[in-house]
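Please find one structure pasted underneath; my questions will follow.
A single protein chain has been omitted; all remaining protein chains appear in their positions.
== chain A ==
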Amino acid sequence: MGTVILLSGMAMAQQRGGTLTVGLGYDIDTLNVYSTGYLGDVQAAVVEGLLAPDSKARYVPVLATRVPTIQNGGIKVAPDGKSMVVTYTLRPGVKWSDGQPFTSADVKFTWEAVKNPKFIAESKDGTDDISSIDTPNPLTVVVNYKRVAPDFASTLFTFGILPKHTLDGKDLNTDTYNQQPLGTGPFKVTEYRKGQYVILDRNPFYWRKDSSGVQLPYLDRMVFKIIPDSNTMVTQLKSGEVQLAYGVPYSQVPQLDSQPGLQIVKNAVLSWQHLDFNFKGPAPLRDLNVRKAFAYAINKATVSRALGGYPTPIDTVVVPVFSYSNKLVPKYPYDPAKARQLLDAAGYKPGPDGIRVKDGQRLSFNIMVQAGRSTDEDAEQVIIASLKAIGVELKPDNKSGVAFRDARYKGGYDLFYSGWITAADPTYSVFFGSKGVNNGQGYSNPKVDALLNTAESTLDATARGKALRDFQTLLMQDLPSIPVTSNPSMIAVTDKLGGFVPNPTNMTNFVNTSGWYLKK
């Protein structure tokens, strides 16, 4: 069933063969999905997980034969409701690209290897939730969870499975696996030149066939070229040296779209742009009326227009793709008159220079975006102008690299504009929970904590949906963060590429490359 979904839209005869050259805008650190600091674009074509999110951000089976649910008996919650057991049935006949069989032992090994304190992993998410794993036979994996974890699918076994037969007893921090990962995916790494490129060749043992029985993948080879400069990337797309690149700057989209042989695909990624208030910062930002005035003053449509019209204005932090995105949250449509009224009522009167003052406290703040990220910098300019119109002064205080991250997590800002991109199964407590690791702004509301706790510990879809919808309502009442737009990723791709379906999740566009083909 899952195969059918994944391969739909490519019923016509496809040609086998050809090389696709992809441009990557960053320098790869490691090819181990668990330790890279980037999203694993290359890895997604090499390493497979038990499940994967599809183009609609729904989980479909990959190395498992079905997605475990309560309905199909794949998930069993303990009678006390405090733990659960997830059973995966593995796909028979799957081989690693070195020809060795893939079994339940590999799944168990993955958990043990990632959990190992000696392994310096970027993502150990989900390892602590598991108490033990049983492997009654080579094709069955029984995962015993310590808690009820509705987000089980977005971690660990979806990320990728590690091969036990080559990694057992090895030091995963320094093993050659980090340069040449071994996977069950459609491609295998044949050459990795640091700072230059990665060559992936067809995996001769790949398990998947198309509906007419042709062995996948269609492509012979994929080459990932590392091109850190976005102007150079555009040049390479134009000269035909690169045939696919994502994250094309909005300003370059019209130019590339008119280029013969290229087309632009819009990918509505699971991202939202937001303006955050720092509750540990200047006192006026803790005044709800001031925050509301900000919300009324910003014209989200103008922000979108400044970015070529590609971003979609949003009213809540849960992007519209999700069924539990609440359309009935308190809204703050563009209304500068109302914004001024709110500030007047709160006692902030325009001073001699037009900037509002109350008890000697001027409404003047710093606003931070990541320096060099042109879309955010453009949006920042619109926001500064919008707020000036209601008598609030914003001074750009942009930071780059680690200084930016440091400020983001420790709250070294007054106002902060940026975006998040999430998994198909986002955990919102990391952003808005009182103890959330990404909550640098110091927002805390016990009611929000309780709702998120409910949402993140129940498998009951109705209860979960209600908690998440209520959370959004509460968040928009408190307004710690103004959701501004959802920014799509623009992908430039050659007309010749068939079967290409963008993926909106953090599993990247390369999560299902086996059905891609080049038209002759």
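Assume a residue touches a chain if its C-beta (ideal position, glycine included) is under 8 Å from a C-beta of that chain, and two chains touch if they have at least 3 such contacts; residues count from 1.
The rule we apply is simple: contacts and distances are computed from a predicted model.
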item	value
Chain left out of the displayed complex - its UniProt protein name, from "Lactate utilization protein A", "ABC transmembrane type-1 domain-containing protein", "Glutamyl-tRNA(Gln) amidotransferase subunit A" or "ABC transporter permease"	"ABC transporter permease"
Residue in contact with the excluded chain [from A:79, A:169, A:195 or A:213]	A:195
Residue of A:87, A:135 or A:178 in touch with the missing chain, whole complex considered	A:178
Option touching the unshown chain, where A:214, A:345 or A:437 are the choices	A:437
For chain A, residues in touch with the removed chain	21, 27, 29-30, 35, 37, 117-118, 120-125, 128, 155, 173-174, 178, 193-197, 199, 223, 225-229, 231-232, 235-236, 238-239, 241, 400-403, 405-409, 412, 420, 422-423, 427, 430-431, 437-438
